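Everything below concerns the one structure shown next.
Yeah, one chain of the complex is gone here, protein chain that is, but the others are all in their spots.
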Amino acid sequence: MREAAALPANPLQRIPGVAIMLGVLVVVFGAIAPGFLSTANISNVLVQSTILMMLALPMTLIIMTEGLDLSMGAVLTLTSLIVAIVSLATGSMLIGLAAAVLVGLAFGIANGWLVAVVGIPPFVATLGTLGVAQGLSLIVSDGQSVVGIPHSVRDIYSATLFTVPVPIVMALVSYLAFHALLYHTRFGTYIFALGGNREALKYAGRSPTRLLIIVYAIGGAMAGVAGLLMTARMNSGHPTAGLGLEFDAIAAVAVGGTSFERGNGWLLGTLLGVVTVGVLRNGLNLMALPSSIQVASIGVLVILALFLDGLRSRL
Amino acid sequence: MSMAVQIAEIAHIEPTTAPLFELRGISKEFPGVKALDDVSFSVWPGEVHMLLGENGAGKSSLMKVLCGAYRADSGEFYYKGEKVAIGSAADAQKLGIAVIFQEFSLVPYLDIAQNMFLGREPAGRIPGTIDRRKILGDAKRILDSIGFDIDPSVVVEKLGVAQQQMVEIAKAISQKARILVMDEPTAALSDRESELLFALIARLKADGVAIIYISHRMAEVFAMGDRITVLRDGRRIGEVRPGDASPDQLVRMMVGRTVDMSYPRNFAETPGKIMLEVKGLSAATGISDIDLVVRQGEIVGLCGLVGSGRTEVVRAIFGADEATAGQIIFNGQPTSGGPDQAARLGIALIPESRKTEGLALLRTVGDNLVVSALRKMFPSGLFEPSRAQRAADALVKQLRIATPNTRQTVGLLSGGNQQKVVIGKWLAADAKLFIFDEPTRGIDVGAKSEIFALIDRLVADGAAALMISSEQAEICHVCDRAYVMREGRIVGQLSRAELTEENIVKLGMHHA
Partner (left out) sequence: MTDVTKSTAAPLRSFLSEDVIQVFYRLLAAFLICVVLSFLSESFFSLGNILNVLRQASLMFFIASGLTLVVLTAGLDLSVGANVALSACLAGTVIHHSGSATLGVLTGLAAGGVIGLLNGIMVTVLRIPSFIATYGMLWVLNGLTYWYMAGDTIHGFPSGFRQIGSGYLFGLPTPVYLLLLFLAIGTIFAQRTIWGQEIYAIGANPVAARLSGIPVNRRLLLVYAVSGTMAGLASIIFLARLNSAEADIGESLTLPAIAAVLIGGTSLFGGVGTVFGTFVGALILTLMLNGMNLLQVNANWQPLVTGIILVFAVWLDMKTRQRGR
């Protein structure tokens, strides 16, 4: 299969590190965390991971181009507020979604423009837009939660499609869409080149600038969709929910094996990475450890993954 | 017999009336150096035309002009007898010219088929998608046609260098290349892999593809070439057929020049004491078992072709790269450690790329002059700008560096003066062993003399110098002795008497 070709040839290395990490965590938490292995909990973990999945998928693409998007969490916060506010005002969930996607798209294009046209290093550019998005979130919400939104929004989170929760359906559809995009379209091919050998793209007559802008724009749009899920989950719009989620997304991508240089991306790895991060948070939660420790552990996980990635590329 | 028929006979190809591609009077100049000077030559379909020349002869400039990366300043191109222009990579591609450089242009994590058809992928039914079956099929066909049996869905990153080269060739063929330019294709290949490559070249010949083949290896040149053109100093010196010339003759064509070199050099009568001794030095950068000696008062040359490992040797001596084996003994003491250690002991490195490795271009002349001497000048740790300024001014005067003052941004100086700053920085640091890597590259003739006069004074005053240079004439005029390297090892030492350009090239090129 096409994706399998990305795995190392050495049989010992054939099992990806993320699968091992996930396996270890499942075993450990199964043993020491109360209620971890119950069906209710597992399904809970999966559903809650869907928002992260929406962010981690485009983040994979961005990281493959040797970039980074630190603004995703803040943009998510903003778009979830937009969903709440607009759907409250218009009574329609779909219009709220459309507005959120548009706003997310605008931020994505801004990021792409700053990085590709102006030439500002990605982490600085997205740090700047993070501030802008964060500020706008506080302004449009005036620091308060937005409540009383139409039921149609909340229902998204709890509804099921053929007994599969809608969020999971959305996440799966997104995954399949990104998979097709990355491995079956020209655009996907060019993403590998953006990170692996940008010169080769130029010789082939493609514009790296346009491609980069599109990549970041996709990230923004996905943050818009994730905004719907977030608002649905909380049944309200909150001015700071979602801040910092870009960190989980970057962690999921890094842990999943996508490299920060040379244009190597593995979507399945990101999926496993998302589940790993979700399992880590869930397990620590069940053990009544506060969110802060969860975050610290993820930080350690990222540093570990990066260090190993550095080792791997030097081997 | 007309030229066309003659060539056709030699190359065993169909005679045609005009060459497939011809260069007439191509010139390309860069500030201070004429890379190509009125070069003319032609290739016929199915011909393997060898291009020979030393470092700096103009081969790589020629390649860049052919593929559209550089634009020629003057001269004309003819394709099948008709005048054409090569202003861009697209123009070159349209003419069917494909250049395979030593550093490949492949995307590591895409597969062979995707690399071959980058930017020209066959479309699937849904717009924007790729027809996987077609791209793999097309790729397989081309790979088979060149005898490369491999699954086109293998990711390129997994392939060895030889295989990646095959992919590059397949890519060129998929672009319907009729003229293939190959730069040292066997440099990274084993003998067996080279055989396969030669078989492929024979196949391409039979198909009427013209091949311009750049090589240093005499054996290949004589075995594979239909015609041989020699370049020197950017000029076309001559063209011969393998049957009509001997390797020695070719060497003489590559090397012989009458140059007015008024480099002052006072050779020491008796050699001074040993300052640097290197025993069995090896490093992961590709050098093995290096033994050499440098004495006080000497300028010792380090010669060899590009890629023979000279820079790697001096970097290992300076501590810039880690040594995996061997000893470096400086003034009787074994040393190890990084460049900071070497600098403290009195070893200096004047690197090959002075702009990226020797200077901080955005800082001032003064800043750059004192940067290595900070600890020696200010042992207490407190930096006195006025004293630094005075020291810098003194150096500018001593070395006659052309700059309005020491506050000038060093990036604005000419090449020769920039080099003087790099040397001056080590003078300020009281260095005793000066290692030069291509000290006069990119410097005009007048400045060159000055630099050599400077080096001469340095060693006369009790220092020692180890010098890498690709200009054999320089080595012969200036050095007391020279070591010659080939493929990471030292293959010989030439004394003052033996130091001739021909000897250097012979030792450096001989490929058993």
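Each chain gets a letter, A and B, in the order it is written, and its residues are counted from 1.
The definition used in the following text is that contacts are C-beta pairs under 8 Å (C-beta built on N, C-alpha and C of every residue); 3 or more make two chains touch, one makes a residue touch a chain.
Note that this is a predicted model, so its numbers are computed, not measured.
Within the whole complex, the absent chain has one touching residue among A:125, A:153 or A:249, and that is A:125. If you put the hidden chain back, the residue from A:34, A:205 or A:290 that touches it is A:290.
Among B:223, B:325, B:402 or B:460, the one in contact with the hidden chain is B:402. Between the chain not shown and the residues B:138, B:298 or B:367, the one that touches is B:367.
For chain B, the residues in touch with the chain missing from this view are 318, 320, 338-340, 342-344, 349, 351, 356-364, 367, 370-372, 374-375, 378, 381-385, 400, 402-404, 407-409, 411-414, 417, 425, 429, 446. Although one chain is hidden here, its contacts on chain A can still be listed: residues 70, 114, 118-121, 123-125, 127-132, 134-136, 138-139, 142-143, 244, 247, 260, 289-300, 302-303, 306-307, 310.
Going forward, only the chains that are shown with their structure count from here on.
If each chain is reduced to the centroid of its CA atoms, chain A and chain B end up 46 Å from each other. Within the complex formed with chain A, the chain B residues making contact are 89-90, 105-111, 114-115, 118-121, 124, 128-130, 132, 153-155, 157-158. By the touch criterion stated above, chain A contacts chain B in their complex at residues 2, 5-6, 9, 180, 184-187, 189, 192-193, 196-197, 199-201, 203-206, 262-265.
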